[in-house]
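What you see is the complex with one protein chain gone and the rest in place.
Labels for the chains are A, B and C, by order of writing; each one numbers its residues from 1.
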Amino acid sequence: MEENNRPRIRDLGLRIGAAETGPHNAITDVPGVRVGHVTLIEGEGPLRIGAGPVRTGVTAIVPPGDNWYDAPLEAGHCIFNGAGTTAGLSLIDEFGRLETPVLLTNTLSVGTVYEGVVQYMVEHIFRSRGEVPWFNPVVGETSDAFLNDIGGLHVRPHHAVQAIEEAAGSPVVEGAVGGGTGMSVFGFKGGIGTSSRRVEMGGEEATVGVLVQSNFGGRLAVAGVSMAQLQAASQPPPAQGSSIMIVVATDLPLCNRLLTRLAKRASFGLARSGSSGGHGSGDYIIAFSTTYRKADAGVGMRNALAANESNMDIAFRAVADATEEAILNSLFRARTLVGRDGHVREAFPINRALEILKHHNAL
Amino acid sequence: MEENNRPRIRDLGLRIGAAETGPHNAITDVPGVRVGHVTLIEGEGPLRIGAGPVRTGVTAIVPPGDNWYDAPLEAGHCIFNGAGTTAGLSLIDEFGRLETPVLLTNTLSVGTVYEGVVQYMVEHIFRSRGEVPWFNPVVGETSDAFLNDIGGLHVRPHHAVQAIEEAAGSPVVEGAVGGGTGMSVFGFKGGIGTSSRRVEMGGEEATVGVLVQSNFGGRLAVAGVSMAQLQAASQPPPAQGSSIMIVVATDLPLCNRLLTRLAKRASFGLARSGSSGGHGSGDYIIAFSTTYRKADAGVGMRNALAANESNMDIAFRAVADATEEAILNSLFRARTLVGRDGHVREAFPINRALEILKHHNAL
Amino acid sequence: MEENNRPRIRDLGLRIGAAETGPHNAITDVPGVRVGHVTLIEGEGPLRIGAGPVRTGVTAIVPPGDNWYDAPLEAGHCIFNGAGTTAGLSLIDEFGRLETPVLLTNTLSVGTVYEGVVQYMVEHIFRSRGEVPWFNPVVGETSDAFLNDIGGLHVRPHHAVQAIEEAAGSPVVEGAVGGGTGMSVFGFKGGIGTSSRRVEMGGEEATVGVLVQSNFGGRLAVAGVSMAQLQAASQPPPAQGSSIMIVVATDLPLCNRLLTRLAKRASFGLARSGSSGGHGSGDYIIAFSTTYRKADAGVGMRNALAANESNMDIAFRAVADATEEAILNSLFRARTLVGRDGHVREAFPINRALEILKHHNAL
Partner (left out) sequence: MEENNRPRIRDLGLRIGAAETGPHNAITDVPGVRVGHVTLIEGEGPLRIGAGPVRTGVTAIVPPGDNWYDAPLEAGHCIFNGAGTTAGLSLIDEFGRLETPVLLTNTLSVGTVYEGVVQYMVEHIFRSRGEVPWFNPVVGETSDAFLNDIGGLHVRPHHAVQAIEEAAGSPVVEGAVGGGTGMSVFGFKGGIGTSSRRVEMGGEEATVGVLVQSNFGGRLAVAGVSMAQLQAASQPPPAQGSSIMIVVATDLPLCNRLLTRLAKRASFGLARSGSSGGHGSGDYIIAFSTTYRKADAGVGMRNALAANESNMDIAFRAVADATEEAILNSLFRARTLVGRDGHVREAFPINRALEILKHHNAL
């Protein structure tokens, strides 16, 4: 990974909401949560299906522990727009249960990555037992067809295994990496972004962390300020496909119903960033709790919620704010990328954005 | 109704999105759609349950024609937050069908207004036939418990009948009227607001109209500019209940599936206005098409949608923009109201808001 | 209520499934659950809308305690067919919470009964506090338009109040009573039926109780044996409206998600009885747990479920079996009723059914 000196929005003094972030302002601020990227960039020039150019990858969001089948996470989800092929959602609602890491990749590689997750689970968890049960891989996607040889299926199962194995809790690399490698947002280069918020409930503290793979369009607003004039100038032809995957992790002890409610509020952050909720934009939110299924974790928070569920309000604001910030980070951090057929996604022109923000006294 | 000189946001030069509005910038710009309000304001002083003070009412959104049972409207809906008691939604999805006007009132009067709709339908449609079938009244609500003697059930069935009978297509009265009489938004007086957008599809023109009954909280943003400093100064104690009802009418020929998709995008306008999506905020969107069930209406639009459903994008942007503007109109137009126990909801301080907007070069 | 010597199916030696019933084989076997009926039968002859004849009523299923607002029940629901107007379902899912009794009546009286529930709650719970919050009445319905002057709105709010006040835990009266007064099933007289099953989980015992208001059609099967030949002989013209309301109560400590899963399985009992799942048959299932929100109740069952959710299987079989039996009880117990315009619903001919069952060695 070459160096990336582009700032996150908070480095520029921008703030979304009043709540504080966790130490890394990342989904990995939730204890035990790790992120791994495998980035595939190879070749250039005209598209030859199967040969490249390759601009794609895999991102793994790995919950705490190393055996999520026997110690599953409580989970929930929300589909704002089902224009996509994310796998593994029905079991999340039926059982309230996440039993593998969450993987993100390009649309047509969902199956390949699913197979990679199966391979990982078989090797690391089940082989030594001599038997393999059925289980439910969760694989999300957005389309990188504008830059990538998406039909060439360059992501292989071992890339998914690698993304899980290399996942780490350190600061998360953002922009054109992992599953976000070939993605675009608001007509600029996009991809992976992350953010987090600290919340207090029942005298205890917890974190709401968000990671997005951004790939959608609309009327970009940075902290409420329209960037229409930038978009007008630089908008390339519409991408083939647009969408967003939003993964929410928290150590709040939330059941499936409350995680579903939490996931819905992430769509408010999406809206505030300027998404137009486009027809072809598959917008999915997956949320999991690292503590709910540990009966003795977060007792103060559990009691607070049981006594008055409006204690969720702080978490609802947190997830919307962190989602908005994660989207903006994916935009600010991503560098220009040239893909197949010379297709270019320019990096967001931060300096010009700062001028606009200053003109509107928003900094 | 005494005079109300408070401006709508467009009177101040504010614009939400690029699309044009209809002639009245109201849901009644959709041909044949009418709105009727019955406003009940009576008494003052301490709450005596059953005696008042009364600050409530009924609003009827009446689709074209006068027999919606035999000539039903295609409809769809979206529940963003089910924290409410809106009646009549399951049939909308099952049959894709709206067969009565849509009524809005306070939470505990949903049943009474339901009975009023039954009385209206029996008298105006079924009595002359000698038989009454079952049908499905649609009644939405938000809670005015902060200002109104909500437990006193001052809305009676005949008020619902009256709201339907007096519905008219003229400019819609906004603010503290009808079902919105006792409502609050962002800590200020709220209630009824409306807006519309013109859309073009397949060489034909149509309108997307929105009417809201606003009653929720959050961090108000006017055209993207935070009004946090105004809220900090004036926010009264939290209302008992918070919610929004959003009714969308259109002469686009949209089926239940597309109306449901359209309804979802209204939540983006809600988000951009600053709603926090609070736990207790029942947020419901009901959408209907005045043309879908007339096979020969809007053929150009039908063909365009069948050929490429991404033609919905213009309607998606329209409904989000009109919803945001309708919410702001409900805020700007509503005047200060004193309710039960001396509870006060102040009118939104427009002049101070204009100063903030100017400071941010947003006008 | 005149005497009713018609047998329940179990009196005839019929069994649905292997599990035992509770002592009354009724929803009231769940500790604390009570049922109240108000039956309105008046007049005869031709329908004069508003004047009768009246063949309708209200049934209240009252959870334990007397203040369900401050001590709510956990609840869930399933809509198999949304062709109806049941009120109060969205909050059940959003909050997982039931905060009033569940009332059943005819379709067009949902609003009136809603108002009755409000009156009851205001008088018995809120008046003494001096303030009334918003809350969510739950009112289900099926249509008795074939026998009853449904447009006459003969159910008044005080009837709902009375049904709640008179609810008792004693054996439940079945057939043409309460909300079931004017209902029909499989072309015969139907209405209210109930049944229960004992279940064991984690070393503890509990009950799954079901009450139905039956009003649908199809190919009747009694314990799997087709009664087609009886239907062919006696089927009157199709009723105006058909549907079923199924209320499930249990002292299993089940959360909203598990209650929703439980509710779904009730539809299997409906299917086995012979329902055709008709277009116009609004089929709703509402389920609540009397123990889930009492953290120290049913700890053995909670642990069993947390360890292995397939412990639900016994409850899934129980609810399907009890639903099938409750439907058959509603059919077997209901007596012939003559309604408006001389419309007749004959009682199910039990003796002829027994002959058929014997012919098929099913007794």
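Assume a residue touches a chain if its C-beta (ideal position, glycine included) is under 8 Å from a C-beta of that chain, and two chains touch if they have at least 3 such contacts.
Being a predicted model, the structure only gives us computed values, none of them experimental.
Asker: Would you mind spotting which of A:A145, A:A223, A:I286 or A:L328 touches the chain that isn't drawn?
Answerer: Looking across A:A145, A:A223, A:I286 or A:L328, the contact with the absent chain belongs to A:A145.
Asker: Looking at C:R197, C:K264 or C:R333, which makes contact with the chain not pictured?
Answerer: C:K264
Asker: For the chain not shown, which residue from A:A18, A:I49 or A:V344 touches it across the whole complex?
Answerer: Only one listed residue reaches the unshown chain, and that is A:I49.
Asker: Hey, which of A:I27, A:L40 or A:A87 is the one touching the hidden chain?
Answerer: With A:I27, A:L40 or A:A87 as choices, the missing chain is touched by A:A87.
Asker: Taking the full complex into account, what residues of chain B touch the chain not shown?
Answerer: 93-96, 255-257, 261, 293, 295, 306, 309
Asker: What residue numbers in chain A mark contact with the hidden partner chain?
Answerer: With respect to the unshown chain, the touching residues of chain A are 47, 49, 79, 81-91, 93-95, 107-108, 110-119, 122, 126-127, 130-137, 139, 143, 145, 149-151, 153, 240-241, 282, 284.
Asker: Given the full complex, what residues of chain C touch the hidden partner chain?
Answerer: Residues touching the hidden chain, for chain C, are 17, 80-81, 219, 221, 224-226, 261, 264-265, 267-272, 275-280, 309-313, 316-317, 320, 359-362.
The working rule: only the chains that are shown with their structure count from here on.
Asker: Compute the distance, rounded to whole Å, between the mean C-alpha positions of chain A and chain B.
Answerer: 34
Asker: If you average the CA atoms of chain B and of chain C, how many Å lie between those two points?
Answerer: So the centroids are 35 Å from each other.
Asker: Averaging over Cα atoms per chain, report the distance between chain A and chain C in Å.
Answerer: Taking the mean C-alpha position of each chain, the two centres sit 45 Å apart.
Asker: At least two other chains touched by the same residue of chain A: list those residues.
Answerer: Those would be 261, 309.
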